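Right, I'll just put the structure down here and ask away after.
Chains shown are a subset, placed as in the full complex.
Chain lettering (A, B and C) follows the sequence in which the chains are written, and residue indices restart at 1 in each chain.
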Amino acid sequence: MRKIKFSAGLAAFGNGADRYVNSGYKEDITVEKMIELAGSVEDLEGIELVENWHVNKNNLSAIKECLEKYRFKVSMVIPDLWATKKWAMGSLSAKDAKTRQEAKETIINAMKMARKVDCDLIDVWFGQDGWDYSLEVDYLQSWEFLVEGLKEVADYDPGIRIGIEHKIKEPRCFAHVDSIGKLMLLIKEVERPNIGVVCDFGHCLAAYENLGQVLALMKHYGVKLFHTHFNDNYRLWDDDLISCSVHTIEYIEALYWLQKIDYQDWYSLDIFPFRIDGTKAATESIKWIKALAGVVDKIGVGKIDEVIKDGDACDTQRLIREAIFGF
Amino acid sequence: MRKIKFSAGLAAFGNGADRYVNSGYKEDITVEKMIELAGSVEDLEGIELVENWHVNKNNLSAIKECLEKYRFKVSMVIPDLWATKKWAMGSLSAKDAKTRQEAKETIINAMKMARKVDCDLIDVWFGQDGWDYSLEVDYLQSWEFLVEGLKEVADYDPGIRIGIEHKIKEPRCFAHVDSIGKLMLLIKEVERPNIGVVCDFGHCLAAYENLGQVLALMKHYGVKLFHTHFNDNYRLWDDDLISCSVHTIEYIEALYWLQKIDYQDWYSLDIFPFRIDGTKAATESIKWIKALAGVVDKIGVGKIDEVIKDGDACDTQRLIREAIFGF
Amino acid sequence: MRKIKFSAGLAAFGNGADRYVNSGYKEDITVEKMIELAGSVEDLEGIELVENWHVNKNNLSAIKECLEKYRFKVSMVIPDLWATKKWAMGSLSAKDAKTRQEAKETIINAMKMARKVDCDLIDVWFGQDGWDYSLEVDYLQSWEFLVEGLKEVADYDPGIRIGIEHKIKEPRCFAHVDSIGKLMLLIKEVERPNIGVVCDFGHCLAAYENLGQVLALMKHYGVKLFHTHFNDNYRLWDDDLISCSVHTIEYIEALYWLQKIDYQDWYSLDIFPFRIDGTKAATESIKWIKALAGVVDKIGVGKIDEVIKDGDACDTQRLIREAIFGF
């Protein structure tokens, strides 16, 4: 059985709001309390922190102490490029030069913070870099700004890895970096060794992307997979549900491909348990991932390879079924 | 040309938040300021108010005065059944009896408020009444609660019309009242003369419903159309964009059917201009609706009827094109 | 454990074509050969036959003999209302009176044939009754034709049950009877004891309908469930894949609700194994359904009821996981 290092975004343990209930479905709690809640989740070893929001110069030592108390490592630091109104019209791709500059500084601050919390990875998700209407943005110029900005921040500290996350939409109706294909083009153009991918499986499902093919093509193109985000959804929106609560077989395929490409980094939860207990949702997510990874590992990558080589979809269905149910 | 009475939800003029930017993409402003902004929109004659949030016993006279200043009528009062955390697990369909009772009181308060602002219509949208996970709710019991609750509130004041709005999802992954078919079943079961439909065209598009058929079936089943909501989206989510900014032909069909069924009530805007100027977005929405209604009215319902009777889709495409472009 | 009666549409064993490969991905074979292939599928006891295409006055005795040879019962007879070009512009809802008359005769012929093959159920799917373009059809008139036609055929032989199947689209871009809500409205309006539902779970998934809620609402409205169709898809199209090859948890929920509403009729496969072996695909479908029904039956409806009553989605995820994986 593979050894999995589980991590979670801290938001899983806090309050979650949406466009209707702006103050959130739960009560606001401190970051320390979120970490404490995370501490009660079995098998959880890493925490993702949003720079400034979760950790900043004022609370740094307190947060570090708190993480140590629960034996957490920081799995990833996330610059806030999407949670403040100043990014309304984009971050690195914004038309406004001052906003682009601020976006670069925000990313660099997260890189600095990563070093301070003994982490070498940050996550760049261009959530606000997109458009809502036809003829709203100059796609060419926006893309050039993305490339230029990424080069600059990558060069700031080549010792910090920058993982980029694609998502088909939300909060904008359309996103510049909406699909794995465009993300890989971007990464190849930026051409920096410390630039790779943070792959959110729910984002792939919502883009009608096959999780296995996404991982395979990254390998093919030598694009590095730095980090994974587990959650689930009903294929039409980034619902950020408990991992594997909707898709079973597709997660089994993803877990097979993670072995195939010898992925050794974090299996991290990016869930939004608006109305349910965050620690229970995280616990279920981890237990489901372990159960499905167990199916893959029990069968063995080699055996699955063989059946795929034969190429009869009925045989893989049988193989999975028998591994799960024993008949 | 038909005479259209335009209305708008007040939110179009305020600050809009989402799950990322919880404090909103603009600055918070007072309700009076929102009304003032609405006052600058040409052709706008009605305002929808959310009870408690926009209008309540404390500000009632101030709001009435403000509305009068800009010559606005209140087109609809909306009970808050979806903007407060107490509704997290549903309102009228909640398992918790106290919550259901509170939901009824909230609806009744909106009915009372409607009388106070010289309006005879309220809007019941069951945004929080749904589920996120398989095996989460008892669909049978929830539906029974909806029916029972609606009967009770309808009987409270038969002089106030209650329009129910369906939506396929959001904020829940699934909604009990997700489609026009289920909504009509519900209304027929509740069987009260003051219960009808608030039809949000964007909700129809997001449910892959044809706007024309939705209106036609309401007529067929004698289900009353009390109010309409105009906006637009990319068919997969309730994006609440400027009306007619995405779909042209389908809005032309809707505007034809509104004439066919002799709809005389408000053409109301339900848009969320998170990042753009609300008064401009409302102005564009109204001008587009007028332009497209103008196409229908210029051709004439009778002429469209004839072409549909012939049943050649090419001919309707030609008819619309020629009416718009003159060739 | 429940006793399941499995059935399959004969097409699962024949040649399948699409709009690109019109002659099909396999070789054409005789109906007798299809039945022989079906005969090799373990646990398969029933066969659905398309009247005229699979069984007609010329081959009736041969087909009956062949079915007996493999101990098959006829689970359902299907009138061809969608596989011949004469239905291009609709069957029961067609504008052309002659076509509507022909549709009624086709349904009646299937009813007669049902009696001849000792079956009391036919399947009416309005695949061609819809539209492709805005302003193409008169929705009001079409719906009236559907109601009128169904009343007439239902009265022809009250001893034969007529199950109606909804589907959101394909082969038309839009269908009159696209959702469970509209189907129930139609059935209630037709108001004949021998009219009920054939529920295709893949059609529900493709309409973003929850399988459990669909079954629950049928019970609530006293609409009879006559037959079920099992298959699977990726939620955006009626892919007609091996049952449970995509959705696991949602099928578990459906299998729980089938017990809740005490469904005793056929669990029938409606799959299109274009490129894979039909008998293997049917075998996998049956084995997966049995495995997932086994999960439900092992936990027990009562226990699931309890957990739903508590209303914590994490607990149902845990319950299912533990029942499947034992931890």
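The rule we apply is simple: contacts are C-beta pairs under 8 Å (C-beta built on N, C-alpha and C of every residue); 3 or more make two chains touch, one makes a residue touch a chain.
None of the values given here were measured: they were computed from a predicted structure.
Asker: Total copies in the complex, given 3 are shown here: how many?
Answerer: 4
Please note the rule applied: only the chains that are shown with their structure count from here on.
Asker: Using the touch rule from the top, point out the two chains with the most contacting C-beta pairs.
Answerer: B-C
Asker: Looking at CA centres, what chain is most distant from chain C?
Answerer: A
Asker: Using mean C-alpha positions as chain centres, tell me how far chain A is from chain B in Å, no decimals.
Answerer: So the centroids are 36 Å from each other.
Asker: Just the number, please: Cα centre separation of chain A and chain C in whole Å.
Answerer: Averaging C-alpha atoms per chain gives centres 39 Å apart.
Asker: Two or more other chains touching the same residue: where does that happen in chain B?
Answerer: 89, 132-134, 169, 174
Asker: If you look only at chain C, which of its residues touch chain A in the complex?
Answerer: 208, 234-236, 242, 245-250, 276-277, 280-281, 283-284, 287-288, 291, 294, 312-315, 317-318, 321, 324-325, 327
Asker: With touch defined as at the start, can you tell me which chain B residues reach chain C in the complex?
Answerer: So the residues of chain B touching chain C come out as 89, 95, 131-140, 143-144, 168-169, 174, 176, 178-185, 188-189, 207-210, 212-213, 216-217, 219-221, 249-250, 252-253, 256, 304-305, 307-309, 311, 313, 316-317, 320.
Asker: What residues on chain B touch chain A, complex-wise?
Answerer: Its residues touching chain A are 16-26, 82-85, 87-89, 127-128, 132-134, 169-171, 173-174, 233-234, 236-237, 239, 241-242, 245-246, 272, 274-275.
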